[in-house]
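One protein chain is absent from this view; the other protein chains keep their places.
Now for chain A:
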Amino acid sequence: MSGFMSSNFRVAPLGLIAAAGLLAGCAQLPEGAEFSDPYEAKNRGVHDTNVEIDRTLFGDGKQKGIIPTFPRPLAKGFINFASNLAAPGDVVNRVLQGKPKPAIETTLRFVINTTVGIGGLFDPATAMGIEKDETDFGETLAVWGSGEGDYIVIPIIGPSTERDAVGFVVDLVLDPLNVLLPRPESSYALVAAAASSAASRQVNADLVESILYESADGYAQARIIYLQNRRYELGEDIYVIDPYEDPYGQ
């Protein structure tokens, strides 16, 4: 993901971060609401377009898409490679979150996987017991106390929230690889991210296709699954149903 449209945002990163904090800070969820989706009509339009793109590229389980299915080891390689390229950005975010332990571990992972793992194509660090710890500026904003804001669907990218969308843009600016590498090289990260996304989509084909193509309302399923999983990742309140307060279960 990181690396997308990078060069446009290389200027004035600090101003953007401040603006991001302000923006995400205002967007608090109404209390007691499961989610806030005031742009639902617009979001559904974007969702439908994204689904059509997905169907064309990857197929819907019945018909094949135009992208051939990568052999598993190749898909793994793409995912590992992009994940390794994103590690410096993860470290910056963990530092901003005031979490030195994962920052140090991810640095170690980056060194091991870049060298022993042949440029990040393999993930020997996990085998050594240093597990992947991905993060992003959306999580940094959450740690800083901003609410998730409204649910939004971004063209191509898919489900997000106001907070995560702001984080996505800031990550492009914060990513040390984008800042340090010259222009053509830094845009390779975009290619790697795209290949990794395609590989993940293929590896998780059963799950993705059951949500997008087998649900009665794929939009509603994608929304609830994204939000609940994201809140879980961020260690936020997990939605719990108390059966003794449920009027409908008998």
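Throughout what follows, contacts are C-beta pairs under 8 Å (C-beta built on N, C-alpha and C of every residue); 3 or more make two chains touch, one makes a residue touch a chain; residues count from 1.
Please note the rule applied: contacts and distances are computed from a predicted model.
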item	value
"Succinate dehydrogenase flavoprotein subunit", "Transmembrane transport protein", "ABC transporter substrate-binding protein" or "Fe-S cluster assembly ATPase SufC" - which is the UniProt name of the missing chain	"ABC transporter substrate-binding protein"
Identified contact with the non-displayed chain, of A:Glu105, A:Asp123, A:Asp136 or A:Asp164	A:Asp123
Options A:Pro68, A:Pro184 or A:Pro243, residue touching the unrepresented chain	A:Pro243
Absent-chain contact - pick from A:Arg44, A:Lys99, A:Lys132 or A:Arg201	A:Lys132
For chain A, residues in touch with the removed chain	34, 76, 123, 126-127, 131-132, 206-207, 210, 214-217, 220-221, 224-225, 228-233, 238-244, 246-250
